[in-house]
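Report on the structure given below.
With one protein chain withheld, the remaining protein chains of the complex are depicted in position.
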Amino acid sequence: MSTRLSKGGRLIDRARAVDFTFNGKRLRGFAGDTLAASLLANDQMLMGRSFKYHRARGAVASGAEEPNALVNLGRGAFLEPNQRATTTETFDGLEAQSQNHWPSLEMDIGVVNNALARFLPGGFYYKTFIHPRAAWKHVFEPVIRKAAGLGPAPKEMDGDRYEQAYAFCDVLIAGGGIAGLQAALAAASGGARVMVLEQTPVWGGRAPVDGDVIDGMAADLWVKKTVQALEAMPNVTLRTRCMVAGVYDHGYVLAEDRVADHTPGDGRPKKRLWRIRAGRIVAATGALERPLSFAGNDVPGVMLASAVRDYVVNWAVSPGDRTVVVTNNDDAYRTAIALKQAGLAVPCIVDARAVANGPLPTQARAMGIRVETGKGIAKVKGTKRVTAVTLCMQAGEGAALEEIACDAVAMSGGWSPVVHLWSHCGGKLTWDDTHAMFRPDATRPPISHDGLAMVYPAGAANGALKAAQALADAALAGAAAAGAGPIAAAQAEAREEAALEPVWIMPQGASYKLRAKMWLDYQNDVKVSDVQLAAREGYESVEHTKRYTTLGMATDQGKLSNINGLAVLAGALNTDIPNVGTTTFRPPYTPVTLGALAGEARGEIFQPLRRSPMHAWHEQAKAYFEPVGLWRRPYCFPRGGENHAQAVEREILNTRQGVGLLDASTLGKLIVKGPDAGRFLDMMYTNVMSNLGIGKCRYGLMCNENGFLSDDGVVVRLAEDTWLCHTTTGGADRIHAHMEDWLQCEWWDWQVYVANVTEEYAQIAVAGPKARALLEKLGGMDVSADALPFMTFADGTLGGLPVRAYRISFSGELSYELAVPAGYGQELWDKLMAAGADLGVMPYGTEAMHIMRAEKGFIMIGDETDGTVIPQDLNLGWAISKKKADYLGKRGQERSYLASPDRWTLAGFETLDGSVIPDGAYIIAAGVNANGQGNTQGRVTSTYYSPTLKKGIAMGLIKGGMARAGEVVEFTKLGGSPVKARIVDPVFYDKQGAKQNG
Amino acid sequence: MADPVAPWGNAQFDGFAKVAEIGPLGMITLRAKRDVAGLEQAFAALGLTLPDPRRIVIAGDKAAGWMSPDEYLLVMPYAAVNDALASLAASLAGQHHLAANVSDARAVFRIEGDKADQVIRKIAPVDVDTMAEGELRRSRAAQVAAAFWKDGQGYTLVCFRSVAGYMMGLLSHSAQPGSELV
Amino acid sequence: MLTLECPYCAVMADETELSPGYEAHLKRYGPGSSDEEFEAYMFARKNPKGVHFERWRHAYGCGKWFLAARDTATLEVFGTYTAQSAAPPQALQDKIKAKRPDWKGYK
Partner (left out) sequence: MKRYSAFALAREALSNHMGWERAWAAPQPKAAYDAIIIGAGGHGLATAYYLGKNFGITNVAILEKGWLGGGNTGRNTTIIRSNYLQDSSAAIYEKARSLYETLSQDLNYNAMFSPRGVMMLAQTHHEVRGYQRTAHANALQGVVTEFISPQRVKELCPILNIDGPRYPVLGALWQARGGTGRHDAVAWGYARACSAMGMDIIQNCEVKGITSANGVVTGVETTKGYIGTKKIGIVVAGHSGQVADMAGFRLPVEAVALQALVSEPIKPCMDVVVMANTVHGYMSQSDKGEMVIGGGTDGFNNFTQRGSFHHIEETLRALIETFPIISRLKMLRQWGGIVDMTGDRSPIISKTPVGNCFINCGWGTGGFKAIPGSGWAMAELMAKGEPGPLAAEFDMWRFKEGRFIDESVAAGVAH
């Protein structure tokens, strides 16, 4: 059984017990535990089920590389699936549930897949479920989906909050082991700004567990002193629980800070995403131990040798009473020695190498541990827990020599540097034959914006696996990254270790039956036999093998399986490992919470909500809003029990018969000034603006260089050298940028300045036959037809407020648009509402505005235009200067397709029965095209029920346009027969313009 | 005529830093090239000094900030703007320039306290540690444009009026007690 | 996540403070040009896998457009200069030529 030892545990505080539950069972651990340590201390070896075969699984590792021990944490708004028990800190009240099983962890029906495993080799689903056709979607896929998927989906909105922060440094050091700390000392010595991030809660990495001695002291002590020294340096920042997730171009580093992951409910953000711009990055990310591939290497109780050592030394947890160690290197002997020193039984060390007589094996033998060389494990016995192993000759085919009873197996296949951060931006790797590992190729680093190396690997991450070399390597890397002079590295006592011997399959000549039980990717259930099958079938590229078998695609992203899988593939292809290459390392290093990536942007601050100066009033008036870009504009102001359509109808009738107010503040307002401003505007607009009289207004059209209509609005001449250009709501920033683009990049010798004053003014349209009466009630300036005729403006005061009044109309009514400094917008609105009470003034929204302009035949950017329409299509030729040699879009409009007489052009439409043409309807033409699609000859662009005219009205584009006036055409109707409509003049209301001009 | 309304009602939030909407302040955007004749005198006439690139020069209740090679931000009491515009027009008469009142187009916030910098660090991709004395930085505050500078025990931040509510929410979230950057 | 130095305000600007503008040094063809010239101006792009001259705007900063020489395969930035430049500065061209001997020039 696994249990808590009575002594030891460098990371736990035995004085602080923590209570938690696992599958509802109340258990107790200690502060400093990981959840995996706590579970093992409670003899809970079984922690989960595998993805495909639902095999029983326990923790195989002790850190971020863990593929098996995934649990659901918390519940409700705090449920978090797929949490690694090996990196979850145990806290009081923690609730964990195992996952991917039904009905229970101990008794999982899904395990039937395991019995059928021989029928379900890698990629089996590509070869079957092909017939009958409908069965994939309706039968097979649902079954597969249900069986897959690990943890359950949360059902509630996240109860935690997140945030992000930026940081800058000269050198970012990823990893707080001895290499990272040494590199930090070196980098910081010259004054560089250094940031050191460690993913676990503790500094020091593996060295303290391995019993290294540095500068004459125990590694623990050296780490403590070094951290203190770094903390004392003002140019160094240290963070634990902060995982460097990814390295991006130009030194951008993403790190996930688990601020309150282990202290839920304390009011702090659960996580903080650091967005760091680092000059250089030191990847001191250590190395990961590789499993060995022997039959049954996934049975709960089989663990990495280093993990066994961690559990014993760090948390005083014994994974088993009797642990067999199996290895191809000397390092694993440390585990045997640690177990023995903890008073536990090690029946045998099984060493695949022919000879093992370095200092560590010698020490192990001296402690009385039996060492079997040249041997391997043929098979692990047990299903939910190891019960025994059978030994065999490593060079043989797996014939059992002996069975050894045990309840744990500690395995070591050697170590692989963690090269992820080196590789994220394209750093290349080289194969190190001596240690059988890929390590960074210093000659081909990822580069930064300046073309120089961006990442410096250090220590074990650079292949310097032993403490002495790691420290020396890290001191160099840290100094180089900072561009600082060298410092003396700390000295670690070197202990000789013999070379490892690569062992990719145990035993070497294992039968198919054994190979089909050797797990490479634990979570995804990929076995040696699957990779070999892929190779036989021609999936020879490592990417093909990965994708075909799903090797390395689980939540650990192949941290344990990559190299072993590559080696098996190389073997199957009869080539060398470096020829096979590796798959691409992609961020993040370990999975990052999506909420942290979204940061603070939730709820109210999900996106900036742009508010007009009268927004609060609209809210109080219970306006129904519609999003327009980042603004929200009142669509209508329902009263009493009105629905939206009724409110819109009332607003229109009231405006047409009395007076209405529209908040038009969102319209863009750009001041264009300078000696060349007129010339510039003549290029920007299709019509001439340079000859506009001071005090006058003119409607203008803007096209992009392709010739398509992109914006429109009223242009006002304020002074000899100054114009004010109104744009659409969406156009304000876009057109401002467009103007700056041309002024800065093409006509930079023209003397023109543009200022965007959109938000300086609140703008209120006062429209309707009683509009003038309303303004006159406010008093101040002369707003009579003579003083302020249509398409002019004047500055003055109204109700004591400074206003600029424009006589322009988008409704077809007598209309004034009043601009007032935004800080007085609400006051003006209030005064208009109060003064207009007896005139029946009402606010109207965007939908009423849309319908009124459609009644009047005014086009709307975004309705009549869609990015493919030119002004000529909209019968706006009158607004296109024929005199001008050039304007933006002129050349584009001369191209054959845009100049074609066959283009669809604007017309009005009225249904024969008065109904409303459906939104989006097309005008049907006879026959079908070469692809069998029904032919069309036009489409509707605006279609409404007109409350003014009491019938459906529409505008649209049709081939032939107004030349076909009077003709009846058919519009599509979804789920119904076509709608017949007559082509008519698009100006449905006040054709002579008597009202707006009055 | 009542006083103008501040975009977000002079809201305040007390977190690990104190956040407050101030103003309205008078603000003028001035577009002019640095070599325009009379520019220094135009500033002087307003009691201001022409700022160096990326700097803001504060003089009592007025300030002048460099916004781009041909743009300055002049800050002053709200009521002083019209006179200042007239003064600029006189000083720069005949010179190519553009001066516009943008007092109502902006929202202004103060972030105060010894941890005020942490609020900035959460929202702007700016290396606060290397900001020079008197530096005005135009950048991004989460999803919107902003300009800010250090002034006494805190920062002054300017953004567009329409996003004042967003900015208040963002600053408050960033200054939440318990979310100090440690 | 690029960083580019704005030549106007000398800020090492984060990519999120910038807006991109694609190929630089295009010659505008207006009325009077041939269809081929206009097409080339609007659409034909060098799109090199290597040294690329491109436009950027310091949109969240000073608002100015500037030009950059950048390697599209390595993302190395050789330099930035103002948009009011008919050609890349000679010093920049020399620097690129030194780093990329096979480079055929900006035209």
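For reference, chains read A, B and C in written order, and residue numbers begin at 1 within each chain.
By our rule, a contact is a pair of C-beta atoms (placed from the backbone, for glycine too) under 8 Å apart; a residue touches a chain by one contact, two chains touch by 3 or more.
Please read all numbers here as calculations on a predicted model, not as lab measurements.
Looking at the complex as a whole, the chain kept out of the display touches A, C.
Within the whole complex, the absent chain has one touching residue among A:Gly93, A:Pro152, A:Gly191 or A:Gly840, and that is A:Pro152. The hidden chain makes contact, of the residues A:Thr21, A:Asn691, A:Ser784 or A:Thr868, with A:Thr868. Here one chain is not drawn; of A:Val223, A:Ala479 or A:Ala601, the residue touching it is A:Ala601.
In the complete complex, the hidden chain is touched by one of A:Asp33, A:Asp170, A:Asp407 or A:Asp711, namely A:Asp711. Residue-wise, the contact with the chain that is not shown comes from A:Arg547, picked out of A:Arg547, A:Lys696 or A:Lys884. Think of the hidden chain as still there; on subunit C it touches residues 1-2, 15-16, 19-23, 35-36, 38-39, 42-49, 52, 54, 70, 72-75.
Methods note: only the chains that are shown with their structure count from here on.
Centre-to-centre, using mean CA coordinates, subunit A is 28 Å away from subunit C.
Looking at subunit C, one finds that residues 14, 59, 63-64 touch two or more other chains. Counting partner chains per residue, subunit B has residues 125 touching two or more of them.
Contact residues on subunit A toward subunit C in their complex (touch as defined above): 248-252, 277, 426, 447-451, 705-706, 737, 740-741, 744-746, 748, 885-886, 890-892, 894-896. On the subunit A side of its complex with subunit B, the touching residues are 161, 163-168, 193, 259, 266-269, 272, 275, 277, 600-601, 604-605, 607-613, 631, 671, 673-675, 722, 751, 753-755, 757-761, 800-801, 821-827. If you check the complex, the residues on subunit C that touch subunit A are 1-4, 14, 19, 21, 28-33, 35, 38, 42, 55, 57, 59, 63-65, 74-78, 83-84, 99.
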